[in-house]
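Worksheet: one structure, shown below.
Every protein chain but one is kept in place in this view of the complex.
Lettered A, B and C in written order, each chain numbered from 1.
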Amino acid sequence: MAHSHGHSHGYDPEHEHDEDHDELQHCIEECLNCHAVCTMTAQYCLTEGGEHADVNVIGVLLDCAEICQVSANFLLRGSPHHVVTCAACAELCRACEEACRAISGDERLIHCAEICAACAESCERMASGSGLSDAGEVEED
Amino acid sequence: MAHSHGHSHGYDPEHEHDEDHDELQHCIEECLNCHAVCTMTAQYCLTEGGEHADVNVIGVLLDCAEICQVSANFLLRGSPHHVVTCAACAELCRACEEACRAISGDERLIHCAEICAACAESCERMASGSGLSDAGEVEED
Amino acid sequence: MAHSHGHSHGYDPEHEHDEDHDELQHCIEECLNCHAVCTMTAQYCLTEGGEHADVNVIGVLLDCAEICQVSANFLLRGSPHHVVTCAACAELCRACEEACRAISGDERLIHCAEICAACAESCERMASGSGLSDAGEVEED
Partner (left out) sequence: MAHSHGHSHGYDPEHEHDEDHDELQHCIEECLNCHAVCTMTAQYCLTEGGEHADVNVIGVLLDCAEICQVSANFLLRGSPHHVVTCAACAELCRACEEACRAISGDERLIHCAEICAACAESCERMASGSGLSDAGEVEED
């Protein structure tokens, strides 16, 4: 029988030491990394000026940085509501990726877009619950 | 003809002075208020101990406080992505309301539940876009 | 004899209903207000462009907004360590006030400077402890 996953029914800061835990740990790292890169990229864009400092570019970088931080915090607390914040985080990461790719020829923005894409993917997995339920399913019999 | 709403296409920290603006302003206040009440309630529960200090109660109060802060920040920035964070905020407010109501006979928790419910309602309106598009529709002809 | 003030020795989210409480409540409101105004002003400056969107102007507005939020949170939790964050907040508010005043002829920046000054003053009082100890002294005999 599948073992019940603590974090699907309540706060579980210790998490379980299995595939779920790896997926969770990986997502925390992606979120923290994306938060850091978006924060630095926003400042870089302000320094560059011009189209880089457009309110829509800086705005989505700040939005993405902030929701990544929150998504990481929910995961760190082992919150059962992390699916909500991971889903929101994935959406913002996609929007930020798009905004970064819209300015062509800048390596730092391309790098930021790649980090956002990686975070979006990880958050989408967490939001769909696949990262948390697969291992349980596998162990079912 | 309907005027186009700045914040539906880009960041608009000034917002427009019409019904939309009132709805937006109201939602910011609900989010900031709910953030403050949940933060104080979490500390109150820790002081009380017992079932009040259960990890699930404190956990959802911290979750709700944090997402309310973020939701307010997206609205303050006039972010076009506020629908994402308002929707997430509404979900957490409902979860927090439920957790507060589950402990009976405590006036502070009943108060917190009511604040959460009011914030959830306002965020749901913003997330559905009804708070932002109605005025525009009305002015269409 | 002077009663001991809970928040000077430990976390006290309920606070006491006296002059201290009013000072504390006032400071929370100043911090939340300054956070909101700085956040909106940063977006406004990005929209304006030019000297308004200088990295040093946007930077200090983001810095000030963030520390104001944290200062409010420490006060809301009734943290005995609020003197540390209030002192830090006051310093950033002064720096932000100065940056806003350096760009002349813009009413929104003048407004932001005034809000920063008011928050700095309130935080300085909390940081020096004068806001918290006066009431206790008076009740001493």
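Going forward, a residue touches a chain if its C-beta (ideal position, glycine included) is under 8 Å from a C-beta of that chain, and two chains touch if they have at least 3 such contacts.
In this text the structure is predicted, and so the values were computed from the model without any measurement.
Peer 1: Going by the touch rule given at the top, which residues of chain A touch the chain that is not shown?
Peer 2: 11-14, 28, 32, 36, 39-44, 46-47, 69, 72-73, 76-78
Peer 1: Please give every residue of chain C in contact with the chain that is not shown.
Peer 2: 10-11, 55-56, 59-60, 62-63, 66-67, 70, 73-74, 77, 79, 81, 84-85, 87-88, 91-92, 95
Peer 1: Quickly run down the residues of chain B that touch the omitted chain.
Peer 2: The missing chain touches chain B at positions 43, 46-47, 49, 53-55, 58-59, 62.
Here, only the chains that are shown with their structure count from here on.
Peer 1: Distance from the CA centroid of chain B to that of chain C, rounded to the nearest Å?
Peer 2: 23
Peer 1: When the centre of a chain is set as the mean of its C-alpha atoms, what distance in Å lies between chain A and chain B?
Peer 2: Computed value for the inter-centroid distance: 22 Å.
Peer 1: Compute the distance, rounded to whole Å, between the mean C-alpha positions of chain A and chain C.
Peer 2: 31
Peer 1: Which positions in chain C are in touch with at least two other chains?
Peer 2: 43, 46-47
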